[in-house]
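Written below as structure tokens is the structure these notes are about.
A single protein chain has been omitted from the complex, and every remaining protein chain is retained in its original position.
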Amino acid sequence: MLDIPLDVQANLPVLIVLTPLLGGVIATFTGRGVLPWLWSTLVTGVTFALTIQMMMTLLASGEPFISYELGNWPKWWGIEYRVDLLNAFILLVVAGIGFITTVYARLSVQDEIPDDRHNVFYAVWILAITGLLGITITGDAFNVYVLLEISSLTVYALIAMGKDRDRRALTASLRYLILGSVGASFILLGIGYLMMVTGTLNMEDMHNQLLRMPDLDTNRTILVAFALLVVGLSLKMALYPLHMWLPKAYTYAPSAVSALLAATATKVGVYMAFRFLFGIFGVGFSFYAMPSHFVLLGMASLGIIFSSLTAIRQTNAKSLLAYSSVGQIGYIVAGFSLANPNGVAGSIVHIFNHAVTKGGMFMALGAIAYRVGGTDMKHLRGLGKRMPLTAGALALGGLGLIGFPLTAGFISKWYLVSGALDAGMWQLAVVVLIGSLFALVYVWKIIEALFFGEPTGRTAEATEAPLSMLIPIWVLIGLSIYFGVDTSFTADVATRAASSLLGGLP
Amino acid sequence: MGIELPLLAMLVPAAGALLIAAFGRWPNVRELVTVLTSVALLGVVLQMLPTVLADGFWETTWTTEPIVLFEMLPGIPLELKLEPLGMIYALIASSLWILNSLYSVGYMRANHEKNQTRFYVCFALAIASVMGIAFSGNILTLFVFYEALSVSTYPLVAHKGTPEAVRSARVYLGILVGTSIGLLLPALIATYFFTGDLAFAPGGIFQEALTDGRLTGPMLGVLFFMYMFGIGKAALMPMHKWLPAAMVAPTPVSALLHAVAVVKAGVFTVVKVCIYVFGTQSLVSAGQGEWLIYVAGATILIASCIALFQDNLKRRLAYSTVSQLSYITIAASLLSPLGFMAASIHIAAHAFGKITLFFAAGSIYTAAHKTKISELDGIGRKMPWTMGAFAIGSLSMIGVPPTAGFISKWYLLSGAWETGYTFVIVVVLLSTLLNAGYFLPIVWRAFFRAPPSHDGHAPLSPQDDAFGDPADEVTAGHGHGHDDHHGDHGEAPLPIVFALSCTAAGTIVLFFFPDIVLGLAQQIFKGLPLP
Amino acid sequence: MTELLGIYNYWIYIILMMIGFYGVIAKANLIKQAIALGLFQTGIFLFYISMAVVDGGTAPIWTTVGDGAVKALGPYDNPLPHVLILTAIVVSVSVLAVALAIIINIKWSYGTIEYDEIAALERATEREEGDADA
Partner (left out) sequence: MSEVLLVDSVLLFLVTVCAVAIIEVRSLYAVAMLSSVYSLLMALVWTNMHSMDVAFTEAAVGGGISTILLIGTLVHTRRDEKPAKRRLHLPALLVTILTGAALIYGTFDMPRFGDPNATIHHYRVPEMMSQTVAAVSGREGKQQPPEGYEAPPRMTPTAAEWAGAIHAIDEAEEALEEAQHSAPKASEGEHHEGAEEHHEGAHKHPTDDFNGHVPNSVTSLLAAYRGFDTMFETTVIFTAGMALIMLLRRRREEGEDDFSQRGATLSGQVILRVMTKMFIPFILVFGFYVITHGEIGPGGGFQGGVILATAFILYALLYGRNALYRIIRPRTLEVLAACGVLLYAGVGVACMLLGGNFLDYAALNAASPGDGEAMGMTLVEYGVGITVCTVMIIIFNQLAELPSNPSRRRAGAKAS
């Protein structure tokens, strides 16, 4: 071993972002062949290991958070990285999914992306993960915006790479680019408003400044800042009815990209909402002084119902899952808008559970696209016999979406409904359950096609997906089952994070 | 000690499923494994019997810690616990599984069904879920295995893979999962919300919440409503549609669904929820359980009336099941010890009787390829064993001694008399008449009417597309006597005949030796707090 | 009057932003949309920079005085928003570049960059797919 005088432990927070950043940049040097993939796997693997280490350090330290001051500038002058239980958890999810999808990506990328630009593709891919990690870990409002743009820019490009398969990827990507930029601009403007009234960019500092303001509840600038941020964040996390960019983007993106996006991108959007609504504005302002309680809950409920209904009508499995994702975002948003411990915990748990389940399902669809050439219902018909393991994974993931017991989805729904009952919002409980029933309908559409249809065309000659795809798929689906059975880790982290988010509330 | 046995009871069929899947290529080994697993399971279940029947069960075994499988939600683990009512259910399911396995071997081979490995695997998984339900230590565990049962039986219902089968399976799963997610799950969460506890306890868990005012009587009523209709497997009208829909399944599946596993899981849950979650006292004091008597009574009568007009034998049996299940529900809803007793015994009595009837229906289909009642003229002479068993099953359904059905009806009437519900007595008497009205003509037709001759009456109606082979009908049309494909049949294959004879015998044995079931039923009340 | 003049800059930024926003929504030409998005963003930049202004201030650059000491020469504008906007300008040009790259690709595969024509082409594709499925 080389004796590198690098204090990994002390610099852990920045290394989590720095590793993929350097890795992504260096990935452009890797040329053709299998090397870019190998390098990316290494980089994302190391990143994942670092996030695990981060989580363990945090849990071992017993502190509520670990702060890291970049450039050693005091946090209210420079930029602070701040890791608390919530974002350590999200980091773990993002880095973990990033690693697993990278492992999975090799064949899928080989199949879908011209081989002369694999190095660039993987560079952009890793930078997308970097952006997501950066948004999650930072404690500085403007830094969020910059990292948000990195992740968005990379994702636009990655989605557009579906162009060789279906040209609609291009329009989907451009649509996302326009809406995403408008959303990001709203966020930028909201941050500007906040900076104007608070004089700082550090989130904690902003929060304290806001609390010090005598006219917090009536200040029109803050009010508009809040509205801008809510609209911007809703666009980014695809909250109904600002979800228009999502379905097509997920449908036409390259398979591996769909999996990465579905599992991480909108989740990080939700995480930003946590940071802004709970962290900066505070529960009291966001959910009691403002009518966001009703607005967000209303949007979330509408999203759950309508996007599930739209999902039922889809004939392409990928766009079916994409619409389902919009509905699932509804659950997550509904959970945290309840602003009570069970609701917020449900929201956090669902971020994880849905990431794992949807990630696995999109990867399974990617494996099907790899073997059969498409993900339309006609491609899926009868695959249960030809590709039993892939189809099985898809079916199990589907059960998770419905919220069957023994899958992770059940746990989230349990918390969400409990939260709704705690808040006396039985209507929301009804919406959540109706959403599950709709999920039953659309998932069963896939399951029937898979197991009780007659294969035609390429489906009839398909063989089981290669092992390099099956393993990542089953790791994620296995996790979604495992965390439906043993929730001690997820539920514990979620409840603790929820209580710290809610601050003084019991 | 026997305390880990409940877990073993779950693991045996689960392991069996794995082995069956592994030996899928060799049908003989596969089916041997199935039968061996079922025998092993019965052995395990019987091992537990003495513990449950022993005096002082409630003071010793019940008070020991449950077997925690894993902590599913913080504070609410998945746990297994021995309990007399569950024991009755487990005993019936495991003993009938052996016979059903034998029967399945005969049936599936004789009818050249496809995907047999999937069939046996799902069957074993369904039984594992049943064991989970029977020994569940709290409602969440019960719910989990209840759902697992729905999912594991889905491929069985959709087994044929024809559009009709898939459509019916969709109805089956839609209603079962829809009710459980839409009503049962929120009821569960609300229960936890009000009581902070989901563990089964004799006398119910709502007392405390009721006394300190967290929960009011009407709210309890709403919860009770959600539970009763949420348990779709109990087929309370209007949630019964899945049962006739599930008739497309191969007959062993129908037998399993309608006699052993699925419907019994439903009524078992109903009884269990009444006793261990709500508790008679809470329900009686809140005055909220009474509507159930009328709904169940109506279900009994309406389903019986519908059954009268079904020509398809399996459909008639299905509606008979709907009505018989409500016997159990109505008995439980009396909320009296005799009522619960009647419910427990009827779970057993109906199981043996109905499985006999379904076995017979399957036997007729296998041997004669007939599914319509109107085609059964004179079939008793060609298939004496089958139709003899069918007659015994019918008698049990009607409640004629010396069959098991008589005992449960007796207890039910006594319970109704004791609690003073004249309505129940009227319902039971009326439905007995209706039962006779739809079962006896079949027996009469089979034994006392001449088989159809070619000149006289050809089959009254064309055969059901889903089951029949049109080629057979052509042959039947021009042939007479020896030419007639159908006229030429004898008894069904040996495993089938053996299985149905055993269950028919069981129906009678249960009448003469009801001790075990009665003993278990009585054990339930020793644990209940005295009113 | 002074009250209104005091927020004049803020209103102009809103007007610029909204001109851009209108262009993004209303224009069918993709290049127009991309440019309008740029306008939209410049509006925000104007807001940030306006925020930094201090009455009578100068550029936030310090000067060396006689003995080599470096001092601020009187009041100067707040440098923080300037820094943020430098970053934001870079981001906006990057977004513009990617947008244009996608638009060029769209031109290559659809033969047009008018949104309504593209939408018509996509609907046709969807209809074909629907027919193939049925």
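Labels A, B and C are assigned to the chains in the order they are written; within every chain, residues are numbered from 1.
Note that contacts are C-beta pairs under 8 Å (C-beta built on N, C-alpha and C of every residue); 3 or more make two chains touch, one makes a residue touch a chain.
Model, not experiment: these values are computed from the prediction.
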Margin query: Just to confirm, in the complete assembly, which displayed chains does the hidden chain contact?
Written below: A, C
Checklist line | Listed residues A:Ala88, A:Ile150 or A:Ala393, member touching the removed chain | finding: A:Ile150
Next item on the list: Would you indicate which residue among A:Val197, A:Ala289 or A:Val441 is in contact with the undisplayed chain?
Entry: A:Val197
Next item on the list: Could you list which residues of subunit A touch the chain missing from the display?
Entry: 4-7, 11, 14, 18, 21-22, 25-26, 28-29, 32, 68-74, 76-79, 110-111, 114-117, 120-121, 123-124, 127, 130, 134, 140, 142-143, 146-147, 149-150, 153-154, 156-157, 160-161, 163-164, 189, 193, 195-200, 205, 209, 215, 219-225, 227-228
Margin query: Suppose we count only contacts with the excluded chain; which residues of subunit C make the list?
Written below: 2-3, 5-12, 14-23, 25-29, 31-32, 35-36, 38-39, 42, 45-46, 49-87, 89-91, 93-98, 100-105, 107-108, 113-114, 117
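Keep in mind that, in the parts below, only the chains that are shown with their structure count from here on.
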Check: With chain centres defined as C-alpha means, what is the inter-centre distance between subunit A and subunit B in Å?
Finding: 44
Notebook entry, point to check: What whole-Å value do you get for the distance between subunit A and subunit C if each is reduced to the mean of its CA atoms?
Noted result: 27
Notebook entry, point to check: Could you say which residues in subunit A touch two or more other chains, in rising order?
Noted result: none
Margin query: Quick check: what residues of subunit B touch more than one other chain, meaning two or more?
Written below: none
Note to self: Looking at the complex, which residues from subunit C come into contact with subunit A?
What the structure shows: 21, 24, 30, 33-34, 37, 40-41, 44, 47-48, 51, 80-81, 84, 87-88, 91, 94-95, 98-99, 101-103, 105-106, 109-110, 118, 122, 125, 129-130, 132-133
Check: Which of the residues in subunit B end up touching subunit A in this complex?
Finding: 70-74, 78, 140, 143-144, 147-148, 151, 155, 158, 161, 165-166, 170, 173-174, 177-178, 181-182, 185-186, 189-190, 192-193
Next item on the list: Please give the residue numbers of subunit A that touch subunit B in the complex, ascending.
Entry: 399, 402-406, 411, 413-414, 417-418, 421-422, 429-430, 433-434, 436-437, 440-441, 444, 448, 451-452, 484-488, 491-492, 495
